[in-house]
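The structure's right below; bear with me while I get my questions together.
All protein chains of the complex are present and in place, except for one that has been dropped.
As written, the chains take the letters A, B and C, and residue 1 is the first residue of each chain.
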Amino acid sequence: MPTERPQAPFNRRDCRVAESHAAGGYRIFTLIDEEGPEPAPGQFYMLTTSGAAPGFAGRPFLPRAISVARVTGSRGSLRLEFLIDEVGPGTVQMAKLGSGDSCGLAGPFGSPFSMPKELNPDAVGAVLVGGGIGIAPMAVLRRHLVSRGVPTRTLLGFRDQAHSGGVDELFGCEETRLAYEDGSSGHRGYVTDLLLQILTGDDTGGAVIYTCGPPAMLEAVRVLAAGHGVPVELALESPMACGFGACFGCVVPKTGGGYLRLCVDGPVVRGDEITTAMAGEAAVGVEKDVRTRSE
Amino acid sequence: MPTERPQAPFNRRDCRVAESHAAGGYRIFTLIDEEGPEPAPGQFYMLTTSGAAPGFAGRPFLPRAISVARVTGSRGSLRLEFLIDEVGPGTVQMAKLGSGDSCGLAGPFGSPFSMPKELNPDAVGAVLVGGGIGIAPMAVLRRHLVSRGVPTRTLLGFRDQAHSGGVDELFGCEETRLAYEDGSSGHRGYVTDLLLQILTGDDTGGAVIYTCGPPAMLEAVRVLAAGHGVPVELALESPMACGFGACFGCVVPKTGGGYLRLCVDGPVVRGDEITTAMAGEAAVGVEKDVRTRSE
Amino acid sequence: MNLATDLCGIPLASPVLNGSGTFDAIAARRAFGDAVIEEFPFAAYVSKTITRHPRAGNPPHRLWETPSGMINSIGLPNPGLDDFLTGILLEFTRLPVPLIVSVMADSAEEFAELVEAVSAVSGVAGIELNVSCPNVHSGLIVGEQPVETEALMKALRPLTDLPMIIKLTPNVANPHEVAAAAEAGGADAISLINTLKSMAIDPANGRAWLGAGAGGLSGPAVRPVALAQVRAVSQAVEIPVVGMGGIDDAESALDFILAGARVVAVGTENFRDPRAGINVKNGLEGALGRRGFASLADAQASTLS
Partner (left out) sequence: MNLATDLCGIPLASPVLNGSGTFDAIAARRAFGDAVIEEFPFAAYVSKTITRHPRAGNPPHRLWETPSGMINSIGLPNPGLDDFLTGILLEFTRLPVPLIVSVMADSAEEFAELVEAVSAVSGVAGIELNVSCPNVHSGLIVGEQPVETEALMKALRPLTDLPMIIKLTPNVANPHEVAAAAEAGGADAISLINTLKSMAIDPANGRAWLGAGAGGLSGPAVRPVALAQVRAVSQAVEIPVVGMGGIDDAESALDFILAGARVVAVGTENFRDPRAGINVKNGLEGALGRRGFASLADAQASTLS
């Protein structure tokens, strides 16, 4: 049961690109939203670029779900910063946008993170665990918690320098602990090593965990948290077509059977709402029958 | 039986856009072809832009046939100037290209114009009749004939200023006679009025007519020329998919039955090779059966 | 311009409906608030297909983006008839537009249960029969077989006074034969096209991407196929046709009307723009004018030469 969620204007609106620049292996670009409400931490937008990407016949066709990484300004002239990892035609087209260009925006959508006390009445602090591009929602959440006086520790993990970026800009000088799998900086290894130290180290009675990142990392965090009886909220991903509950495409299996639509029931879910954070990979196991009915 | 036609390199090559600027209601843009031979007057290229045009889902998908309007430089660094009329997604994407961008190019393709003496042994001069965007091949041909000392008269017709452009640039100060249907400059009316004056006026025994423009104008020219027994070559248009004879899509009915593939048997045809220059419109009359075999 | 029309007796403020399963009015209200209700984007609301018993739907992945389209393999998740009747159906009946309930079953008996139950609820304006499904008795896909289709319609016709729209699958050689059979069986309208059987390969591991192995293609990529089927069907039947398949603007919507559809439905484009239905409706006046039609009725009456 996530906290009150801001509602989106009923439209897809053209927003002006204020700025775009490379940030490590990623890119940060900023849209000016003159209409929408301030999004809550964990919410995302559906971004639409015009035209297809060179080399990708007729793609992107659908909008792309992107978490907001930082929000400044106020309603009427919100500055929305997005952290982009160029992995395919959608993000390639976004990365091409420069100051003055326009980009289609719908949202904010989805469920926000809960406040620590909503997850654990005795909560005294929060541990944020971000991985790769998944650090974006952690950045918004950290600012949100810190501004409300919640003691917050931030752990960020990356594969290597090429797959990291935006840390200094989005987390500033704040004390964050980094892990690089290739050891190029910070702890050599997984960010979950750092989490384990915390969980085993000090008293975790008053801790609450928030996390976003690649499925394998999320699953490790989910299992660690469960093992230590610490409440956790995860921001999940799945391929989305609409972002507002229309297509039923963005599902992950939910505890007790059935599925959650990540765009409306998520993307933020409690650890106990799901049985695995690696649902995407699930497809592989399943027995396939090529002649299914059409909808 | 058109003159020897230069052959195209066996490829679609990326060419650098040297320059692009508006010219009246049209646009002139210049590609540097570092590989192809110098095209003969009347030949065309297939141009491929990357990505779809905003507002046109998944289009352009096919390359677009474009006549060359002026050729400078020499093989290895040919400067090909194209005159573009923005009428749909393909030409919209071309018009977006700026200096330094790259554009896919295949060609030169198709049959060139014949020399006057090939059409009439007693030919002493040529009359060029261009309409709208169809002035492009007339510009190349005029330069070709003049440089070979062929007395050449040029008549150009346009609907209005919004549907004209490139005259000064492509035809220079050379004496050309203009007709605007809206009378905004030159003769008020059709360019064929000017042609009729010539055909009825002086002796036309030694004249040969070359023409390119909208179907209705071409048809009027074809009929006038036939009526006065003056040989005529027309550069026709039809929607094309490939430009090199692969798809059999670009046909116009030919005299005596059957069809000509405009990309290989044309685009330049003799007046007596076709029964009408308005084949495109033909489709409308024909009885349609929606359940045809697939190829 | 007055765009009002009707579909077998159901009055419509415009000829623009939604495709079943492409707009969840309740989820949309959660995301956008009451604005969705105040500016409801469609002239009638077609519910996502419901079945006799609850269905969880297919395992992920359920979506794949294709050139100018998408494949879906959703698997008809729905609460089942009983919960539908006591739950979301009541919310749907409060929408400001006529409600058409889409139903699917694996047997004539289950179809009958669904039709009778839904007909008993006041506020339901029509029923859409989704027949892209196998008959458990014959094993045949009903919508692929004129004989099965006519038999089903004949069995259901006596059970309701509501208009019955039959939604055809495009995965057949001759959709017009199935449409004619549906008409003979008592259908009040035909809607098409549903999605085209498709599949996708996971670029990472070369396996089938979709959890169910395959799915259905929709979006502008399929529009030329949909137009041809809408034309073939509308030439073969007297009853009105609901045309859909890749409609993404007023021009493409008008193409379907000129091909013989009385009204149109917007599906996949809703995902790209939640106001797609409104945009299509608002663009129709201009599109009609550009094609030289004085009114929607003129376009609906025009027969393609």
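The rule is short, and it goes like this: a residue touches a chain if its C-beta (ideal position, glycine included) is under 8 Å from a C-beta of that chain, and two chains touch if they have at least 3 such contacts.
Just so we're clear, the structure is a prediction, and the values are computed from it rather than from any experiment.
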Chains on display which the left-out chain touches in the complete complex: A, B, C
Candidate in contact with the missing chain, chosen from C:43, C:214 or C:276: C:214
Given C:10, C:46, C:227 or C:265, the one touching the chain that is not displayed: C:227
Absent-chain contact - pick from B:15, B:68, B:106 or B:170: B:106
Residue ranges of chain C at the interface with the undisplayed chain: 64, 66-69, 71, 141, 144, 171-173, 196-201, 203, 205-208, 214, 217, 219-225, 227-229, 231, 246, 251, 254-255, 258-259, 291-293, 299, 302, 304-305
Contact footprint on chain B, counting only the chain that is left out: 7-12, 48, 57-63, 104, 106, 109, 238-253, 257-259, 261, 264, 279-280, 282-284, 286, 288-295
Missing-chain contacts mapped onto chain A: 57-58, 284, 288, 290-291
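Rule of thumb we're sticking to: only the chains that are shown with their structure count from here on.
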Pair joined by the larger number of C-beta contacts - B-C, A-C: A-C
Closest chain to the centre of mass proxy, which here is the mean CA position: C
Centre-of-Cα separation between chain B and chain A, whole angstrom: 54
Rounded Å distance, chain B centre to chain C centre (Cα mean): 46
Chain A and chain C: spacing of chain centres that average the CA atoms, whole Å: 34
Chain B, residues touching no fewer than two other chains: 57-58
Per-residue multi-chain contacts in chain C, two or more chains: 67-68, 220-221
